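Take this structure, written in structure tokens, and hold onto it; I'll ask about it next.
Excluded from the complex is one protein chain; the other protein chains are retained at their positions.
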Amino acid sequence: MRTTELEIDTGGEVAVVDITSRVAEFCSEGGDGLVSIFLPHATAGLALLETGAGSDDDLAAHLDTVLPRDDRWRHRHGSAGHGADHVLPAFISPSLTVPVDDGVLALGTWQSIVVVDTNTDNPDRTVRLTFLAG
Amino acid sequence: MRTTELEIDTGGEVAVVDITSRVAEFCSEGGDGLVSIFLPHATAGLALLETGAGSDDDLAAHLDTVLPRDDRWRHRHGSAGHGADHVLPAFISPSLTVPVDDGVLALGTWQSIVVVDTNTDNPDRTVRLTFLAG
Partner (left out) sequence: MRTTELEIDTGGEVAVVDITSRVAEFCSEGGDGLVSIFLPHATAGLALLETGAGSDDDLAAHLDTVLPRDDRWRHRHGSAGHGADHVLPAFISPSLTVPVDDGVLALGTWQSIVVVDTNTDNPDRTVRLTFLAG
């Protein structure tokens, strides 16, 4: 087992941040197995998406429909609608597992690993990576 | 590898049940690795949420919006709207993986592991835990 933590900056705005290259670099030390990607945060999630062709913006925009930033939420700390950020991880899990072949992520051609973060109050995020050799 | 099953009672009402302390106790036997948390049920899911500050109630309430308990569902056994319970696991997966460091769950400060159960017909639930050492 190998493990590390990445520090990322989601910029203080609704963000879909591609971390594929950083996860790939961690895995490139070699071996077959599984990599666990884990966000130790209660207001963000992880997804596998095509990036750079509109879908990252589509997801960020659609989250406003699925989890409206209005006054329905009982959790009311922080920015308006912040209660939605706390429900997000139930739908977009902060835990993801990806196979690794000889140090290479076994992603499909159009898959990128992204952090989905609608919480504009906390731009500093940690991503925990754990490689379990097979 | 170590494994166990927890028995929990979700009380026969829509429930977001915090199981963090019981998962932590299982992991406390020591070791670095990953813990797989798995629900062998077709009408409940698992999530990582902040609990005790409104978000657990927010999630339970919002599921009525995302998966309305009306007559749209073809699956019609049990209570009114029960078809929604059977679609829930597609959106809130019954499988979750969390890193473990020297017997301690590597959760963020505000993360708790919860069972999300909208099925009021079955309060008796099993949670399967599997620790894979690194």
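Just so it is clear, A and B label the chains in written order, and each chain counts residues from 1 on its own.
Heads up, the rule we're going with is that a contact is a pair of C-beta atoms (placed from the backbone, for glycine too) under 8 Å apart; a residue touches a chain by one contact, two chains touch by 3 or more.
Given the structure is predicted, the values throughout are model-derived calculations rather than measurements.
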{"item": "Absent-chain contact - pick from A:42, A:116 or A:129", "value": "A:116"}
{"item": "Candidates A:42, A:92 or A:129 - the one touching the absent chain", "value": "A:92"}
{"item": "For chain A, residues in touch with the removed chain", "value": "32-34, 45, 47-50, 53-55, 57-59, 61-62, 66, 91-93, 96-99, 101, 106-111, 116, 132-134"}
{"item": "Hidden partner interface residues of chain B, rising order", "value": "1, 3, 36, 38-43, 66-67, 72-77, 83, 86-87, 89-91, 93-95, 97, 126, 128, 130, 132"}
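Note that in this section only the chains that are shown with their structure count from here on.
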{"item": "Distance from the mean Cα position of chain B to that of chain A, given in whole angstrom", "value": "20"}
